[in-house]
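Heads up, one of the protein chains got dropped from this complex, but the rest are sitting where they should.
Up next is subunit A:
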Amino acid sequence: MTDIAITINGTAWEGTVEPRLSLADLIRGELTLTGTHLGCEHGVCGACNVEVDGVPMRSCLMPAAAADGCAITTIEGQYGEMAERLRAAFTTHHALQCGFCTSGMMATALDILRRGLGRDEATIRRELAGNICRCTGYQGIVAAILHVAQETTP
């Protein structure tokens, strides 16, 4: 067992975890933040993407013990101007159908916008390649990211 201390959506959390517990299972099980989804559980689908110290990572591929000292942001903690704009744009552009991929898509989309890569469709599609939408609703997701990038770029 390993003692860890993390910040989860701005709140400090301390606990003891088994090394084999993934960050995703800590978030969903111990912390009951079930907005983070597990799709493939081997790093392919992107549904489990969360922000670790401000950048997206696969929470299924990371032992919770390795996140000791890190600040984790899940979909439940995604507020701020860019996240609010993105939420609204997802609604406007019908960027979610079943919603399974959405929290991972949001984590990746916010990162795309923060890195200034949301201004053309080809780049967005390249950067979204690591997130799979099982409804194949990519058109709306790409349109939502493009919309926010155009809104926020002078």
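The rule is short, and it goes like this: a residue touches a chain if its C-beta (ideal position, glycine included) is under 8 Å from a C-beta of that chain, and two chains touch if they have at least 3 such contacts; residues count from 1.
One rule holds for everything that comes next: contacts and distances are computed from a predicted model.
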item: Protein name as given in UniProt for the chain not displayed, "Co-chaperone protein HscB homolog", "Amino acid/amide ABC transporter membrane protein 1, HAAT family", "Carbon monoxide dehydrogenase" or "Transport permease protein"; value: "Carbon monoxide dehydrogenase"
item: Residue of A:Gly10, A:Gly43 or A:Gly116 touching the missing chain in the full complex; value: A:Gly43
item: Residue numbers in subunit A that touch the chain omitted from display; value: 2, 18-20, 22, 25, 41-43, 46, 49, 52, 55-58, 60-63, 65-66, 68, 107-108, 111, 126-127, 129-131
